[in-house]
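Take a look at the following structure, please.
Every protein chain but one is kept in place in this view of the complex.
Right after this comes subunit A.
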Amino acid sequence: MNALSPVTQAAKPPRVWHRFTPAERIGRSMVYVLSAIAVVWSLRTIEVIPEFLYDAPEQTADLFRRMWPFDWAFYPEQVHDALIETFHIATLGTLLALVLALPLAFLAARNFTRNPALNWLAQFIFVSSRSVNSLIWALLFVAIFGPGALAGVMSIAFRSIGFIGKLFSEALEEAQKGPVEALTATGAPRAMILVKGYWPQVEPAFWSVALLRWDINIRESAVLGLVGAGGIGVALDASLNNLYWDQVGLILAVIFSVVVVTEIVTSWLRARLI
């Protein structure tokens, strides 16, 4: 007789399996309840003014009517040069950040630099760089260098060091240690272990992080002008202040198309590099 017949099966105690233990189930329900409370609580504190909320659709429609048709003549006058400047700010800022972040990333990677104090120092620089928004960096650098593109480049660079450094040092820490061990065994000096053991492993990650940051920096440098750090944001700020909505509309459309184009270019490049 088959050992797995229904009769013998029924004789056994039922075997049950639950994904979570009772304690885990209670814990999970608590998280759901607390999340619901948090949502209700925050909705009550943001103090929505109902009147403004009700006529929001009308206001939005009105804004679009003021923007259209765009003031096309404004493009050659001011927008084009500002756009080029935005590109320059983003690209130079990214390059500067790459140069500064690369050595720091090697210091931060615990498998390459076996000194906790240096690891910590590099991590600290990354965290400081990332904890400050580009706009805040821009305010600082406008105060130091005065308004203009230089302040923009510096603020983009300082914000990007942390981003590039953190992601690249993580890629370094994930590098396989086998090839590094093999090169150590050949008697290669440390600099060569870096160049021939680590770098070939992390090179795709490096270019991918660099491209991603350049893509983000194009978008960020578009608003830096709001605090006077150069680029297309300066023109946007001026048009907003003058309530020239047809110019504002044009600038927003230009920023949008630039972001779309860089997105396409960077994903094409990334697919090619890796």
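The rule we apply is simple: a residue touches a chain if its C-beta (ideal position, glycine included) is under 8 Å from a C-beta of that chain, and two chains touch if they have at least 3 such contacts; residues count from 1.
FYI, contacts and distances are computed from a predicted model.
Hidden chain, UniProt protein name from the list "Tripartite tricarboxylate transporter TctB family protein", "Heme exporter protein B", "Chemotaxis phosphatase CheX-like protein" or "Phosphonate transport system ATP-binding protein": "Phosphonate transport system ATP-binding protein". Between the chain not shown and the residues A:I26, A:A61, A:I84 or A:A182, the one that touches is A:A182.
In the full complex, the hidden chain is touched by subunit A at residues 178-179, 181-189, 191-193, 195-197, 200-201, 203.
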